[in-house]
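Note that this complex is displayed minus one protein chain, with the remaining chains in position.
Per-chain numbering from 1; labels A, B, C, D, E, F, G, H, I, J and K assigned in written order.
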Amino acid sequence: MKVLVLNGPNLNMLGRREPGIYGRATLDQIEEKVLELAGRLGAEVVFFQSNHEGDLVDRIHGADGTFDAVILNPGAFAHYSIAIRDAVASVSVPVVEVHISNVHAREDFRRRLVIAPVTAGVITGLGMDGYLLGLRAVVELVRKRAGE
Amino acid sequence: MKVLVLNGPNLNMLGRREPGIYGRATLDQIEEKVLELAGRLGAEVVFFQSNHEGDLVDRIHGADGTFDAVILNPGAFAHYSIAIRDAVASVSVPVVEVHISNVHAREDFRRRLVIAPVTAGVITGLGMDGYLLGLRAVVELVRKRAGE
Amino acid sequence: MKVLVLNGPNLNMLGRREPGIYGRATLDQIEEKVLELAGRLGAEVVFFQSNHEGDLVDRIHGADGTFDAVILNPGAFAHYSIAIRDAVASVSVPVVEVHISNVHAREDFRRRLVIAPVTAGVITGLGMDGYLLGLRAVVELVRKRAGE
Amino acid sequence: MKVLVLNGPNLNMLGRREPGIYGRATLDQIEEKVLELAGRLGAEVVFFQSNHEGDLVDRIHGADGTFDAVILNPGAFAHYSIAIRDAVASVSVPVVEVHISNVHAREDFRRRLVIAPVTAGVITGLGMDGYLLGLRAVVELVRKRAGE
Amino acid sequence: MKVLVLNGPNLNMLGRREPGIYGRATLDQIEEKVLELAGRLGAEVVFFQSNHEGDLVDRIHGADGTFDAVILNPGAFAHYSIAIRDAVASVSVPVVEVHISNVHAREDFRRRLVIAPVTAGVITGLGMDGYLLGLRAVVELVRKRAGE
Amino acid sequence: MKVLVLNGPNLNMLGRREPGIYGRATLDQIEEKVLELAGRLGAEVVFFQSNHEGDLVDRIHGADGTFDAVILNPGAFAHYSIAIRDAVASVSVPVVEVHISNVHAREDFRRRLVIAPVTAGVITGLGMDGYLLGLRAVVELVRKRAGE
Amino acid sequence: MKVLVLNGPNLNMLGRREPGIYGRATLDQIEEKVLELAGRLGAEVVFFQSNHEGDLVDRIHGADGTFDAVILNPGAFAHYSIAIRDAVASVSVPVVEVHISNVHAREDFRRRLVIAPVTAGVITGLGMDGYLLGLRAVVELVRKRAGE
Amino acid sequence: MKVLVLNGPNLNMLGRREPGIYGRATLDQIEEKVLELAGRLGAEVVFFQSNHEGDLVDRIHGADGTFDAVILNPGAFAHYSIAIRDAVASVSVPVVEVHISNVHAREDFRRRLVIAPVTAGVITGLGMDGYLLGLRAVVELVRKRAGE
Amino acid sequence: MKVLVLNGPNLNMLGRREPGIYGRATLDQIEEKVLELAGRLGAEVVFFQSNHEGDLVDRIHGADGTFDAVILNPGAFAHYSIAIRDAVASVSVPVVEVHISNVHAREDFRRRLVIAPVTAGVITGLGMDGYLLGLRAVVELVRKRAGE
Amino acid sequence: MKVLVLNGPNLNMLGRREPGIYGRATLDQIEEKVLELAGRLGAEVVFFQSNHEGDLVDRIHGADGTFDAVILNPGAFAHYSIAIRDAVASVSVPVVEVHISNVHAREDFRRRLVIAPVTAGVITGLGMDGYLLGLRAVVELVRKRAGE
Amino acid sequence: MKVLVLNGPNLNMLGRREPGIYGRATLDQIEEKVLELAGRLGAEVVFFQSNHEGDLVDRIHGADGTFDAVILNPGAFAHYSIAIRDAVASVSVPVVEVHISNVHAREDFRRRLVIAPVTAGVITGLGMDGYLLGLRAVVELVRKRAGE
Partner (left out) sequence: MKVLVLNGPNLNMLGRREPGIYGRATLDQIEEKVLELAGRLGAEVVFFQSNHEGDLVDRIHGADGTFDAVILNPGAFAHYSIAIRDAVASVSVPVVEVHISNVHAREDFRRRLVIAPVTAGVITGLGMDGYLLGLRAVVELVRKRAGE
């Protein structure tokens, strides 16, 4: 099973960026943890981070047929990128959306989730664990689909 | 570690209720799966379901000091029960909110999550697995807090 | 044919409560009239009134399989109880919503009918007669469904 | 007792028009059913259908003094014709508004009912039966007013 | 003179609950202070707290004819319970609404007061003193009405 | 100088219609007063009333080149007829809008004036006198334009 | 008959201020025309202009009992001064509101008229003539009231 | 192939009406151009213009079964006529909506297109050419449907 | 203890102004009652009323350091004067806001309280008693602060 | 005549992406059809597709002076890219906007067209034919401008 | 070159007022700094502060012809004083608006800037330096205009 973990804008700044909101773990540390769990779950994981909306769209397209699932933390794009929404809707690979912070508890504009309606599900507020739970979620999703 | 799993209105109808949206698993089956995982994670789980807002408020109060964490699927109350929101805010036990369906992909009024801002995090759209991920999430949360 | 007539909050105050809006008939008098018509239409009617949202949810669940139809006057819950909406959506028994007053002619918040979209139909403004028309409506609905 | 049944735009298309929403009965069949019930209730009924807002306004004016009640299905005009609203408000003959489909369950703009606040009551979602219930309602209304 | 003091959801948590917002006084301490003042003012006071909307509706109905006034802290229900609003409107006993915190200075949804328009008046932000002022207010109201 | 006085829907009901709002003068009486003033001001006046939006559009088109000014009471169309707005904008003859009642003091939807932005001016709330003031206004307007 | 003509903020700048919108007549020239008409109508007119909201409130209070009518051009205050609205509502002298420009045809915020609902009527867009028509309107209003 | 070209209110004023927005071509000139292209494409075209909403509804009904396609410029009705929307939805003949001006670049209310959602497509802003493109579009649509 | 009682626009009209809403007591009578209670509570009270927003701002500034508390009835300014809000926020003396009428039960715009969020608390709807309760409230506030 | 056909995000997925909405034609097939028509119309066409907003902005800038017209399908950017809007506004080359699906008939957020107000016109809902009509439109536009 | 520096309500409290937001500099200190820079730039500066909207309107009128530019910190009036907006629009002297705090980062109502659209430009968030930058800006503006 191959899983693509896509991280959007500013997530390269994790650890340095507003640690009161996002915690002190860096993206590298998160990837390490994800890899470790992936090993235990028998999944292969590829990571990609970009601050460019178009790159994320390209990668989502590229995941179709080459990955079994996508874990997507769209960062700020979650709130306005209809282009990424359409990209997710245009592929058949299942996507689970993850947010480190509890977006429901922050500025009003962060309550608008434009990509979420076309994902399989959303995990918010659980910090770095969100990625691990997301990995478990997609592994389960793929297994269920395969079992049908 | 003791975990309370609270289910709100209409969740007693799971399996029978709009299976296209909520799936065919009954609440009993979900509880069985949760118990099984709880056993593996070394957690004790108590279940409670009610269609009465006041009962849920009472139980959240009661969980303070007697449980280490709460997994809350508030059902429809997620969208308007400020009383439950205030109950969650009034206790120190961490609460993770779970929704079986992807509330972001349904009617507009389901996008308003009034309890979510005072929870630790939210998991939506992942069906029965949402409870299992929620259990993992609270176990992790409690361990981290204990470790501090 | 068995019909459940459910009345929500404050309808126990009928006759005493703001008679300029709700008229002078008491709930007992309405029930008497409904029983009389039911007799003529060959229907058996059970009445239940509660000021508790959860009780109404419970009764709607309970009506599934035991009643052929429900006449529901949700009172104020019509305007915000998504829990009752979901209860109606979770059962297969047809529900007709009745309001004594013309909710469209009152405060703005009474124009929002959150349960109505999942009912078979709505009758408003016709006073006590609304229940009698509602009874005729559900008798007809049940007969048509049976005839299919 | 004389009753005017007014049908607004596109109701001449009944039976042919979106039968999934409006059913397969034609306006002629509805009128037949209404006449039959009117006979039993001792009422005389006149039918008029028009796609022209001004015609409906004219007829409502004309009903004042010549009819005892009006059953009005304003069709799409229900949602924006303040002219028809004002016409209803300008006459003393009671008007009951009927909609074949459950307007609360459709597009957002169909939830705005601009005429309803000045009618005696509204019946929606009960198909062809709505007219029959409307007839019973106005017969009852007229009798009550006469009895005062 | 008999006065009913009704407290809504989460007020049983006073003292423990978010003391930065609600202060450190418990409901027992407030009741003690109210009783003391009531003694001085020659009023008899009964207290009732519930987290159940329906219980509050029932009690408001029950107060009609048995109490001279009601002091109501509806808690979170202040912001959405049209059922309680209708209960207050359905009785002739005067109701004064009290809030411990300054609801105007908090989240936007707390600025919507749905019960307030049918009360005699509202006192907010003055902490435990709000109940004492509320008691003075209803005593004065009742005396004025009696004097007419 | 030739002036067209156009009256929209329900104005034929003046005197009979909601006299608390519109007064007891009939349209005939208003026309008589307008004619009398017109005589004094040396203007020729033609009257037209219709409940049909299309008729009003036709007449506004027809006034271009044949009348020097139009006094328009669009009735309810003032609030939604963009067709009449566009008709007024499509002709060069000046139009003054008149309303008998104070539309700003009534329902919210009457505060939206869609035709007003393309008229020369608006007179509201002054009853029958509004037409007389409107006549004076257009006579003055025409004289000023002619004097340029 | 005594009439007070009140002009609000920036009307002292007439003639100089945005002549494309407000014309080239100065306030002095308008007052001259009003005086001339007042002479013909047998009315005594007093003028007052201020850029201070409180001065206008004071003058409206002072007009009660000393003037028979007020012509009020509130300028920008028309769009937000609830204080002036309450002042107009607090006196029994009739007030007619006048605007030189067509406020309906300008910025959105100028469509909100907060004082208008408590005036007798509003005249907009007719330039300097608005004051003359306003004078005729109040003279007529006072005569009608006197005749009752 | 038979095509009906329906023009709504004020389009009879083309050439005379606000030429800065609508251009200088008259409706006759447009019809001539359409006829010429229709000849080349082998289509028969009938034209109808009305300022009456009801006439347009009638014609749309009448087109069902007698025409292969409709080109509809609803003029101002595009922004509020739900009656025409329902007429289009009630027939099976395909409808393409055309606007001469770029409605997206004008007043806010012109951005609301209530008929467009039930048409096959919309062409705006391209002046007289919009009709020619519309004709090509419907010819193509009809051919594709026939080819299935 | 020194208390400043500030009254805003139109409160000089009390007793004369809309007595159905504001009661028949004049401001003088209210002041008398307040003085009497102040005597009993050992407080010194100064009164100031103005229809000028700037005067109220000046007085609030002036109260800082010279008064122990302010009772503020901002009248209509409650709904839009951000200047007064900022004045209250700029001083350290505690302010309690009082309204004679129940502002929550009146026009929609009176539900917006822009000053209230920076006050200590708000008392509405209790008529003249609101000032007496306000006095008790500030006396209590000052004592508590002094006791810290 | 040189025409640039710009396609925005996800249009590279045509044929694969939600064929129920976008049809089964691929972008290559569309380009082929456009080239064929361009040949007949004597136009030279260049194609460019990108999922990157910045690339589209760059290309629009680059088209100024090198192309005679642009056909732009901005995809999802149509609904939020003010940057592309400003790019179109910053160049003098005419732009026609094309959408394959009927954006007016889909989610609410697709009705907001932020680029459209600065284009020459918009064609929506006509599938692949939209490009062909767009080509005809720009050819005609360029010829008209050249003829001036 | 003569420059008027106008400060609105509560700016006299600078230094004392919410120093976390507005800093610790007093208005006197700001004026000193401005004078010093003005000396270096060869400008003469006059200061005026008032808590009265009308005073600010008067001063803006008075600046026309006597000053070359105005630096205006309208304080809270920035968010609602249409009177000041109209005053600025009524004079030809250029006005630059300055805010000490970053109004975009505070309460929602501070994001509405009603005067800004008629100023030459706005400087916010830069504390006392805003006035110095504003002085440089107007000096530059005046020089450019003079150079034309």
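Simple rule for what comes next: a residue touches a chain if its C-beta (ideal position, glycine included) is under 8 Å from a C-beta of that chain, and two chains touch if they have at least 3 such contacts.
Predicted model only: the values in this text are computed from it and were never measured.
Considering the complete complex, the chain that is not shown touches A, J, K. Only one of the listed residues, J:V34, J:V70, J:A87 or J:M128, touches the absent chain: J:A87.
Annotation: of A:F67, A:Y80 or A:Y131, A:Y80 touches the absent chain (contact as defined above). Although one chain is hidden here, its contacts on chain A can still be listed: residues 8-10, 12-13, 16-18, 50-55, 75-77, 79-80, 109. Residue positions on chain J in contact with the hidden chain: 52-55, 57-58, 61, 64, 80-83, 85-87, 89-91, 114, in rising order. Summarising the interface, chain K meets the missing chain with residues 96, 102, 104-105, 111, 113, 116-126, 129-130, 132-133, 136-137, 140-141.
Note that in this section only the chains that are shown with their structure count from here on.
Repeating the C-D interface, with the same residue numbers in over half of the contact pairs, is the pair F-G out of B-C, G-I or F-G. Note on interfaces B-C and F-G: more C-beta pairs are in contact across F-G.
Once the centre of each chain is set as its mean CA position, chain C and chain F turn out to be 47 Å apart.
In whole angstrom, the spacing between the mean C-alpha positions of chain I and chain K is 31. Multi-chain contact residues of chain D (touching two or more other chains) are listed as 52-55, 80. Pairs of chains meeting the touch criterion: A-B, A-J, B-C, B-E, C-D, C-E, D-F, D-H, E-I, F-G, F-H, G-I, G-K, H-J, I-K.
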